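All protein chains but one are shown in place.
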Amino acid sequence: MKETRHQFREDLKELEQQVLGGLDLVTGQLDRALESVSYQDVELAAMVVADDDRIDGRYLEVHQGILSMLARQAPVAGDLRIVAALLHVIRCIERMGDQCVNIAKLVPLSGHESPKDKDILDAVDRMGQLARSQVSQAREALGSRNVDLARDLARQDEEINRLNREIFRRAVEVGDDLDLREWAMYMILVARCLERIGDNTVDIAEQVVFVVTGLFREMDPTATPETIRAP
Amino acid sequence: MSVFSEAAVSPRRRRTDRLMRVALVAATILALIPLVLVIYYLLKEGLGSINKAFFTQDPSGSFFGAVGGVRSAILGSLEIVLLATLISVPIGIGVALFLTEYGKDSKFANVVRYFVDVMTGVPSIVFGLFIYISLVLTHVGGNFTAWKASVALALLMLPIVIRSSEVVLLLVPASLREGALALGAPRWQVIFRVVLPSARTGLVTGSLLAVARGMGETAPLLFTTAGAAGLTFSLSGQMNALPLQIYNDILSPRAAVVAQAWAAGLTLVAIVLILNLVARAVSRRSRMA
Partner (left out) sequence: MIPPDTTSKEPSQMSTAREQSEQAEATPDRSGSVESRPGRGIKVRGLNAYYGKQHAIKGVDIDFPANQVTAIIGPSGSGKSTVVRCINRMHEEIPGARADGSVTLDESDVYAPDVDVTAVRRVIGMVFQKPNPFPTMSIYDNVAAGLRLTGTKPHNLRETVNTTLRAVGLWDEVKDRLNEPGVGLSGGQQQRLCIARTVAVSPEVILMDEPCSALDPIATLKVEELIDELKARYTIVIVTHNMQQAARVADSTVFMLDGEVIEHAPTNDLFTKPKDERTERYVTGKFG
């Protein structure tokens, strides 16, 4: 005999899968955006911009699904927390998608043959890798409801923020070459987008904790691991 | 072929259905025939004797001359049955209340119910005999007196009142009692202000049934009041009654007296009919109140 509210459970699982799929889409977009920055690939960047429609579409689907679920099924307790969290997370996904588009839009502007600063490039690379791993970790934490993994994201985000500040400092000190300075400005903007993506993954982590514990806590990335873990 | 013709019942079943209807209507008509015949004969034989004298004069009892009327019998019947009602109805309703409100399913209540059921089956002549032996022969308060007839009739009417009242009281929904109890009403208030008023029509109808029965019984009257032709009002003496009058008159050699017996029978039926109409009027009025 099927368990009660079988259809409801199926629909809820489906909704969650759509959200997790959205995170996969973001991962894909981020990869391609970063690649386009590294190789100055204008065509790849254009693809990223065009593909954002898929993420926007996913947002609308999930949003509609949530409205429908709230109206027809009146979820409570754990179910309600998941539905509320999914609404929050899909918005984060949409914003992350927009950030990827912003990164991609900066590619043609930074020029093909412009001079580059190795330190800044390395830092941006490193930021990109971190952002990518954070998105993956957020997906893992949400999918498996792993609170520890979620809390760890706040700690990792600290590194991205630090890199962001470092890139800014380096850009200020980069020298007198006008082209170099201009390129550095664009890198600051790219770094900013990546930092925003990091913040969104922390938001997702907060939602994971909320779903599991029923408590909503802002995660302060400047705090040390000990204070975050303390009950 | 339409959906409905596919789902229709077979012709054989339809025939059986019609046969059933015919059979039931026939049975009803069959049952009504004796009733109609009784009323017809009463009217045919008795209507002729109904006149002013019938109601205003007492039976003369003589073999010659005017036959008189049945006034003393009518009034006597009414008086005897009235007393019997006053005895049996309050006690009967009281017993029914005990059974439904207090006794319920207890052993004692079940024993009482059993005895009441037995009493409904006791022939009326036995009640007459009982009163004869216990009250008449012992010369308690006189010999043959009307009030002893009332007692005998009351015994007869009692189980009818109890049974019908219990049925009606059980029909009062438990939710009403609960509602009244939950307001903080003591149980006797619940009974008098909620249960009894709700059951009022049924109780009245049940009592009227008992009264109708009491009006027609002859045997108990024979042993207790024996009948007197003259008009009396005193319950401590002998009194005439319609069944007694009919009993006496029907075997008379005088045709006019026999005709009067028929008329008395008609009167008895008419009284019962009036009682029933009154019961209906009461129930209709209380529903609209």
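Of note:
We call the chains A and B, going by the order they appear; numbering starts again at 1 in every chain.
One rule holds for everything that comes next: a contact is a pair of C-beta atoms (placed from the backbone, for glycine too) under 8 Å apart; a residue touches a chain by one contact, two chains touch by 3 or more.
Values in this document were obtained by computation on a predicted structure and should not be read as measured data.
Note that of B:Arg18, B:Arg193, B:Arg254 or B:Arg284, the residue touching the chain absent from this view is B:Arg193.
Only one residue in the set A:Val49, A:Leu80 or A:Leu109 touches the chain that does not appear here, and it is A:Leu80. On the side of chain A, touch with the chain left out of the figure occurs at residues 1, 3-5, 8, 74-81, 212-218, 231.
Mapped onto chain B, the footprint of the missing chain covers residues 104-105, 173, 175-176, 178-186, 189-190, 193-194, 197-198, 200, 286, 289.
The rule is simple: only the chains that are shown with their structure count from here on.
As a whole-number value, the distance joining the C-alpha centres of chain A and chain B reads 93 Å.
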